[in-house]
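Note sheet for the following structure.
The complex is shown incomplete by one protein chain, all other protein chains being positioned as in the whole.
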Amino acid sequence: MIRFKEELYKWIFAVLALASLVFLVGIIITLFKESIPIFSHYSFFHLLFGTQWYPTFEPPEFGMFTLIFASVVVTLGSMLFCVPIGVGSALYIHEIASEKQRAFLKPIIEILAGIPSIIYGFFGMVIVAPLLQNVLDIPIGLCAFTASLVLGIMATPTVASLAEDALSFVPRSFREASLALGANRWQTLTKVIVPAAGSGISTAIILGMSRAVGETMTVLMVAGGAAVIPKSIFDPVRPMTSTIAAEMGEAVMGSTHFSALFAIGLILFLITLIINIIAEVISRRFRLKLGLGR
Amino acid sequence: MDHEVKIRADKINFYYGKTQALKNIAIDIYSNKVTAFIGPSGCGKSTFIRLLNRMNDLIPGARVEGRILMDGKDINHAKMDVVDLRRRVGMVFQKPNPFPKTIYENMAYGLIINGIKDKSFIEQRVINSLKKAALFDDVKDRLHDSALMLSGGQQQRLCIARCLVVEPEVILFDEPCASLDPISTRKIEELILELKHDYTIVIVTHNMQQAARVSDHTAFMYLGELIEYDETEKIFTVPKEKMTEEYLSGKFG
Partner (left out) sequence: MHAENANRNLSFMGKTMGFKKGLRSNDITQTIGFTLLFVSILFTLFFLGSIIYFIAVQGISVISWEFLTEVPRKAMTKGGVAPAIVGTFYLTIGAIGFALPLGLACAIYLCEYSPKSIMVNIIRLSINNLAGVPSIVFGLFGLAVFVKVFGFGVSILSGSLTLGIMALPGIISASQEALLAVPQSYKEASLALGATHWQTIKKVVLPTALPGILTGVILNLGRVAGETAPILFTAATFYTRGFPDSIFSEVMALPYHIYALMTEGTRPEVQAGIAYGCALILLCLVLTISALAIILRQKQRRTYGS
């Protein structure tokens, strides 16, 4: 009787533990199922590399290249901001900050990483965009550059926090060995600690990138929303996420437009999946290198 | 050695994954006696006593061959109820491990999990067991304080008392004094001598003097093998094996 009860509990937990798998598979199936209609109307190649996105024209055009390109530009742009600043902050916290500063900075960074993206979007729209428009003398404040900047600011705490974790995994003995050989702190940092934490830091950067690619509200509010290939970084753009968010409301359920938006979702999902797998592989290697096990 | 056999181990081999930790161990453990296992660290003595209440089941990849009979019944048999076995074979660990609950809750735990709800019965048992473990006078005024407030030695006696509550037949001590000071150690040793009238006791220790002080029989293990097993007095005065003699005289270990 007791043994039966024990087995029963085990099975209940096993079944509940499958929830994540069920949802993940559910997401994949849903994305495929809902985007099948568009793939039956247009060739995959045409959708992926077409540059014309006119979903409400007659006949409509669903070329997603512009949107994918916009996502890539904005994401890479945001990385230019957040990688040096985020990793720099992590190094500061790890190496220079006093015990007191660290006790203050670490939670601050973590709290800041939890600020909702809508707040960043709002801030970008009401403060950053007008400011840049005036300072840089550009026609529109809501553009690829502003989006990159705001997205970069948003991803900074995430990158800083993850990179700091990676640094703290480096055994103290490495540092002591280097200092004992007469290296100064900067040399120890750049020649011993950073290389040792290198793949951990890369994971942090890649995860920050994954967050930036998938980010919706910020780019929706700040990127300007024009679905054309930008001529400069100061042109408005329309990344994948904001296209879905902005157009789903007006797309008729079951129409080709509706289906096309799910197809964008599918592509977005696959892109982040690949990024996450890369991050996973690198982080596994990192843990092996430092002998941390699993 | 014409005592009643409580536990009989028969050609025990034990593996952690591919490494063999115990080789061909055969030993009889007698009722109402203290049996000590000595030997250098890593010799398999802890591994062996953890087989007696199947604590090694918790280790992934562990595998046991051979039979361990308690009162003539194979404890690794599929029909053996491991939960019931652990109730009958209590264990005291190297580091005192009271739960982060009150002293009383710690004591009552073993009864409550066995479905006993009668409050006065539980209270009586708890008090009796604390008295048996010579702890009652120390804690009678603070039964509802956290067990973590006690000193290391008191915590260990609480763990012993906690294990007495469920009235086991055998008590396994896995280096019970390893983290204690000499005074606490003496108290535990006195307690063990007291307890052997009611229980069969198995103790693992790396302290030879402790084995000499408390045990009736001593087993010397080395590198997973049982080198010699005899009455404690004989082991310490006229060991048969050269290796035992060398170990006892401090030549290695």
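Letters A and B mark the chains in the order given here, with residues in each chain numbered from 1 onward.
In this text, a contact is a pair of C-beta atoms (placed from the backbone, for glycine too) under 8 Å apart; a residue touches a chain by one contact, two chains touch by 3 or more.
Computed from a predicted model, the values in this text were never measured in an experiment.
S.K.: Which listed residue, A:L48, A:V72, A:A226 or A:A245, touches the chain dropped from view?
M.R.: Within the whole complex, the residue contacting the unshown chain is A:A245.
S.K.: If you put the missing chain back, which residues of chain A would it touch?
M.R.: Touching the chain left out of view, chain A contributes residues 2, 5-6, 9-10, 12-14, 16-21, 23-27, 30-31, 33-34, 84-89, 91-93, 95-97, 105, 107-112, 114-123, 125-127, 153, 156-157, 160, 184-187, 189-190, 207, 210, 213-217, 220-221, 241, 244-245, 248-249, 253, 261-262, 265, 268-269, 272-273, 275-277, 280.
S.K.: If you put the missing chain back, which residues of chain B would it touch?
M.R.: So the residues of chain B touching the unseen chain are 53, 55, 58, 60, 83-84, 86-88, 90-91, 93, 95, 97-101, 109-110, 112-114, 159, 162-163, 166.
FYI, only the chains that are shown with their structure count from here on.
S.K.: Hey, how far is the Cα centre of chain A from the one of chain B, in Å?
M.R.: 54
S.K.: Would you pull the chain B residues touching chain A in the complex into a rising list?
M.R.: By the definition above, chain B touches chain A via 81, 83.
S.K.: Under the touch definition given earlier, write down the residues of chain A that touch chain B in their complex.
M.R.: Interface residues on the chain A side: 2-3.
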